[in-house]
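A single protein chain has been omitted from the complex, and every remaining protein chain is retained in its original position.
Let's turn to subunit A:
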Amino acid sequence: MLAPFATVFSLAAHRCIRTLTTLQTDHVVPQLYTHVHRRACSSLSTPRITTHYTIHPRDKDPRWQDIEMERFADEADVVIVGGGPAGLSAAIRLKQLANQHQKELRVCLVEKASQLGAHTLSGACLEPSALTELFPDWKERGAPLNTPVTDDVFSIFTEKHRIPVPILPGLPMRNHGNYIVRLGNLVRWLGEQAEELGVELYPGYAASEVLFHEDRSVKGIATNDVGIAKDGSPKDVFERGMELHAKVTLFGEGCHGHLAKQLYKQFNLRENCEPQTYAIGLKELWVIDEKKWRPGRAEHSVGWPLDRHTYGGSFLYHLNEGEPMVALGFVVGLDYSNPYLSPFKEFQRWKHHPFVESTLEGGQRIAYGARALNEGGFQSIPKLTFPGGLLIGCSPGFMNVPKIKGTHTAMKSGILAAEALFPKVTAENLDSETAGLHVPEYSDNLKTSSVWKELRSVRNIRPSFHNPLGLYGGMVYTGIFYWILRGKEPWTLKHCGIDANQLKPAKDCTPIEYPKPDGKISFDLLSSVALSGTNHEGDQPPHLTLKDDSVPVARNLAIYDGPEQRFCPAGVYEYVPVETGDGMRLQINAQNCVHCKTCDIKDPSQNINWVVPEGGGGPAYNGM
């Protein structure tokens, strides 16, 4: 529509309009050269929110006309996106194989966090199986697995009491032989091992774009551009990102990765699996009174404050690393239906349960964070390989939901990926149909591995919650079919569709009255966000992009009372009154974002598209 419009203008008019656009600010009439103009004509009151180039391409933008857009490119053998357990395990395994077979292999790993572990958040109770495979001598090497689980406690909470549930051998929540770890520290340690082996680690650089060969196979990735102003225009310090080309690219972005989202569409990877379902996990670290400290104790609970139809539960782990520290958190399934539910506030009020409050009394909170996690399990695993790349870790999603453990399977998937692609990438003759290597062997090997068996055996536990008895029906199902029959039943239960579609309109639901935080055990959102250490360069386009700027007020607020104000654990989304006249507008506080991905998952209009901000931005978790 706009192209013929533009050619009608004379050169002088172009110059005049260009001057006009540089004078505009955020809230004034949107620029003429974008499709938002169409909507601006009908609802001039929608202020411009999204300025990111993924929504407003720069090739049509006059402010970018004279900017040099060439990128510097470099070649590696393997590029890994994501420096988490999966990515690092793959990198380490590749270099171990390269040294073993005396082959040269250039492995480059890019990670959006400023240092490895800064964006890592997990409970976590680690099964050391995959780590032992990677480093049989991990203990001598000083891997930070300092707290073996000594005590497993499972409870069903009511408002004031708890019903203890015995953790019999065979139940998924049994942690004998596992370690309570601060996953961020383990990731940092894995990074050190990787560097020693010769992996090139580049933290602080986010992969923002997938690159393709002519034949549509994956060529590699490009890192983010820097120096773009909040309104989408180039600053003086603007510099293009860099291209990293590889024979194979591994995508290990963690749960709901933004590049993986594109790849699913590009290669149709999800046509034969169920959509992924998720939960949000919020976590805090506390230094508690020494008298309350029980190192090695792992507590889990279900029930209060969630009702039986809302999946979720808690964890509280006593670490044994010198200080009397506990890691505790709350998980809420994102298939909840009440738009008034706030996972953050559920977490804060759960802490007031007598069983939990007694542990935290007199203690001090020292960290906070949140992240989405996978709940789809076996049924939601997509196709894992495509020409030029493969998916590893929580990105495709190998989490064992009832165990709430995904780290060991993520690491194993990284190891299997490395072992499958090593012979192909170091072969004398790169016998490949496509320019980017296709490694279907990875998927085949995964299907015969322990990961597959494990996920298959627990595949029906999570979906079994969708029954009239909710939580209790699910527990009965688990007791019979998992504990007794080991998941061998011939049927596979389905999930209920994508989480975003599960919300009921606000008018059909009752608002939840949450207690006010007391400032000692429970806290407000903003002081919690400050503890995550999150920060971003302020003058950059908001990375929470909206496909349509008018949808939040027109749909999310109107029908669902703006659930994003409640499910975001960092206070990014706020509905505020407009400056003049009536009505509300959505304000996006992008700097608060902790990269949890919940908004991209749960937005009922699926209008929010999370893209990666400038590398180095985001939380500064320390051993979370």
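FYI, a residue touches a chain if its C-beta (ideal position, glycine included) is under 8 Å from a C-beta of that chain, and two chains touch if they have at least 3 such contacts; residues count from 1.
The rule is short, and it goes like this: contacts and distances are computed from a predicted model.
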Record-based protein name (UniProt) of the chain missing from this complex, from "UPK3B protein", "Dynein intermediate chain 3, ciliary-like", "Electron transfer flavoprotein subunit beta" or "NEDD8-activating enzyme E1 regulatory subunit": "Electron transfer flavoprotein subunit beta"
Per the touch definition above, residue among A:E104, A:D236 or A:E579 touching the missing chain: A:D236
Of A:T223, A:S342 or A:T359, the one touching the omitted chain in the full complex: A:T223
Touch criterion as defined above, residue of A:T51, A:Q96, A:N185 or A:T385 at the omitted chain: A:N185
Per the touch definition above, residue among A:A372, A:L531, A:A570 or A:V612 touching the missing chain: A:L531
Candidates A:T54, A:S114 or A:T132 - the one touching the absent chain: A:S114
Positions on subunit A where the hidden chain makes contact: 72, 74, 110, 114-115, 117-118, 184-185, 188, 202, 205, 223, 226-227, 236-237, 239, 241-242, 287, 323, 366, 530-531, 533-535, 620, 622-623
